[in-house]
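This is the structure I want to talk about, given as structure tokens.
All protein chains of the complex are present and in place, except for one that has been dropped.
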Amino acid sequence: MGVLVARRLFISTVTLLMSSFLVFVLVVNSGDPLANLRNDTSPERDTKIARRIAILHLDEPVPQRYLKWLRGVTGCVVPGRDCDLGTTVNDQSVTALVSEALGATLRLVTAALVLAIVLGVAAGLVSALRQYSGFDHTVSFTAFLFFSLPLFWVAVLLKQYLAIGANNWFAEPRIGLASALAVAAVTGGAAGALVGGDRRRRWLARVTAGGLTATILVQLSREDWFRRPALGQAGIAVLSLGSALGIAYLSAGLGRRAVLVSCLATATEGCLAQVVVTPWLQDPLWASWTNVLLLLLVALLAAAVTGVALGAQDRGTAVRASMVTAAATGAFILIDILLRAVPGYAALVNGRIIATIGSQTPEFAGGFWEQQLDILAHLLLPTLAVTLVTFASYSRYSRGTMLEAMSQDYVRTARSKGLPERVVVVRHALRNALIPLTTVAAMDVGALLGGAVITEHVFGWRGMGTLFLGGLLQVDPNPVMGFFLVTVVAVIALNLVADLAYALLDPRIRL
Amino acid sequence: MTLDVPGVAEDGARPEVRVLRGPDGAEAGADQGLTVVARTQRQLVARRFLRHRAAMAALATLGCAVVLAFSSIGVLGLPGWWGQSYATTASLADGGRMTLDLLPAAVDGNGFAIGEHPFGQDDIGRDYFALTMRGAQRSLTIALLVGVLSTLLGVAVGACAGYLGGPVDNVLMRGTDLIIGVPALLVAAVLGRYCGGGAIGLAGLLSLVVWPQLARLVRAEFLSLREKEFVEAARAMGARPGRIIVRHLLPNTAGTIIVNATLTVSAAILLETALSFVGLGVQSPDTSLGKLINDYQEAFQVRPWLFWWPGVFIVLIALCVNFVGDGLRDALDPKQNKVRA
Partner (left out) sequence: MAADSPLGPSGTGQSPSAGREPVLAVEDLTVRFPSDDGPVAAVRGMSYTLAPREVLGIVGESGSGKSTAGLAVMGLLPRSAQATGRILFEGQDLLAMPERRRRALRGRRIAMVFQDPMSTLNPVLSVGQQVAEAVRSHQAVSRRAALARAAELLDLVGIPQPAQRLRSYPHEFSGGMRQRVLIAMAVANNPDVIIADEPTSALDVTVRAQILELLMEVKEVVGAAIVLITHDLAAVAGTAQRVLVMYAGRPVEIGTTEDVFAAPRMPYTAGLLGAIPGRGRPRGRLRSIPGAPPSMINLSPGCPFRPRCPIRREPCDSQEPLLAQTERTGHLSACHDWRLLAAEPDPQQLFGSEKVEAG
């Protein structure tokens, strides 16, 4: 395996060297870097030109310039030397610019990728299981539509309609009966598709889910919940116990009491802990991600102990299910804290919660949780845009692989053992259907970074994309090469990781 | 991501059954007094495609859009039926608002109307319908050109690599790896700087970016096909490599090639418009749908129709092409559940 990784790394390095040289030459020759200075009428025109020639080493032949750039780059991998990605035409350090921009771009790409995979796979899975149902047709059409949407167009639409609409709504956050019913119709339809079975069962699910949604929305609106949102202790309890039920069902079925009991116990522990944890994390003195992670660790440990104690015959399953439950409960507690910070944040940004420009409010003066909200608010629309256009390929892909897996002989064998359909789907079909997804996801990261360029352009982020576009338009090779380097290294690394993961998940593949 | 050539969305099985059809599609038993439905492979594919309602609707819509774009304002110096030119400026009528009214009188009291400027006018009074049609013409031309050029390139490279194998394969595949490893938009953006803003040049450059996907697919198919008995037989009879590739291997790869070419067209539309939108693709005086959106992005607040129409046409074209591609794939590779008996 080590040999294979080394071989792959070597080939990748050679490919990287060749493609970087190619891109360097292409960028350098793509225009005249002095174009804007030639029309300069100021008296310092000649000194400016001379300065730029010096910065970009325009007096040297291109290969030599490339080698200079490469020498700086090797510093990033060779210890003891400085990582130097060169300077821009304006003599700024590209290394500094990249490290500044990378965070925002990575946030966007990761959030969009995770959301697209989770939503896409879920939609693809359900539409494969309910092939040719209304849900399947809806998802298929939606996927095709999203697949055909130009990202920049979606981004502008979201910015111009959704952001402004949502912000206006936040000024007077009420949900009328009509809108509540519209949302209820959507959730009801989704519930009907999820439940399946005969007509009566589906209608029961639709009416229940729809009715519940409408009631909750109207009630929340009446209590002015949207102005000061929070899950509250009751909300956290309902949600975490509900997810405990769901996790127990998915992992072992409700028939296995021990797993169910251990999940419910874990959720209860979480709800009790919330009483102490929430005020502690809200205290500006303690609010930090380190503490959140620490608490998560404690919660997982407690869940594991609970699983061991109550798991009986299904100890392993109980421990795993309880840990997932603990993570879910923790997430609800976190969401609750963030929601409680909304009124404070709204006051700081004059009520315009959904941000449309930049990746953060400049010179923001809020507490820790307000800052997190600020980042989230800026992340929301760009992520939504990238997720929308990415979602389609995942839902189509997972639907296809899932349908294929469901028609395999081993799925029939699993059924012939008398396994419940849930086990057949999750353990036998889904597992096999998701393995090729690792490769697809890794390949997709490159495309996502490309998408980030467009999205950052629309939303005015100072991310990697801006660096790239700006450099390209000014015939400034170093920022372009910086973006190129980060992108290609990320793609290479992720492909390698995907291949290793593939080998880990599929025993037939040996490295 | 929409910006890469979509080759992943594979559809799975369908529930119909195909019973007892021989390998050539014909059915046995003509002299047995049984009803016989003999169809060749090609007829079967055509029938499945024609029965694919979404694909047929999409094909019709696409056809209408193409005819509309090219006939309305004319092409190659030929005059079109739409009276106004995309270049003529005029005074703004009603603030350049749209005169198109699709709603019947019962809804808004005005009734159906096309009017002088159905899509409105831009800020210097040009007819926006003519401009949009002009953009659509250019974008469609680019997309089709990219589809054709990259398919030719991809098939040529894939065929050579797959059939010849050995060092040729190695060199060619490392070359494709070089391009595939870098996000398409990145390379396209850099290359886009070389087209000088012209649509045709851009199409040529974009083809250089999107072909490797197909080359890989064709290579993979060739690798498995060249071991098949019928190729062996052709070789034993003394057929030259060129003849084997053209007569035996390519026809058997046609399905993959056609489907992929279709999807490349939709990917190319999105790639071109995205590039033009960020100012790296088509430049003035040439135009495209993406460039139109970029040009009038600032006008969104006051004249949103300048933003909507080019976008609607991009979505329409890409959506239709994708549906056609899906229909073709279903028809060529139905992967139907077989009856187990």
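In this document, chain identifiers A and B correspond to the written order of the chains, with residue numbering beginning at 1 in each.
Here, a residue touches a chain if its C-beta (ideal position, glycine included) is under 8 Å from a C-beta of that chain, and two chains touch if they have at least 3 such contacts.
Values in this document were obtained by computation on a predicted structure and should not be read as measured data.
Interface note for the absent chain: among A:Gln408, A:Thr439 or A:Gln474, the touching residue is A:Gln408.
In the complete complex, the hidden chain is touched by one of A:Gly316, A:Gly351 or A:Gly460, namely A:Gly316.
Residues 312-316, 408-410, 412-420, 423, 427-428, 431-432, 435, 505-508 of chain A touch the missing chain (whole complex, contact as defined above).
What we mean here is this: only the chains that are shown with their structure count from here on.
Note on chain placement: the centre of chain A and the centre of chain B lie 29 Å apart, centres being C-alpha means.
Contact residues on chain B toward chain A in their complex (touch as defined above): 1-4, 6, 8-13, 15, 174, 177-179, 181-187, 189-191, 193-194, 266, 270, 273-274, 277-280, 290, 293, 297, 300-301, 304, 307, 311, 314-315, 318-319, 321-323, 326, 335, 337. Against chain B, in their complex, chain A makes its touches with residues 12, 15-16, 18-19, 22-23, 26-27, 30-31, 128, 131-132, 143-145, 147-153, 156-157, 160, 389-390, 392-393, 396-397, 399-404, 406-407, 440, 444, 446-451, 453-454, 457, 468-469, 472-473, 480, 483-484, 487-488, 491-492.
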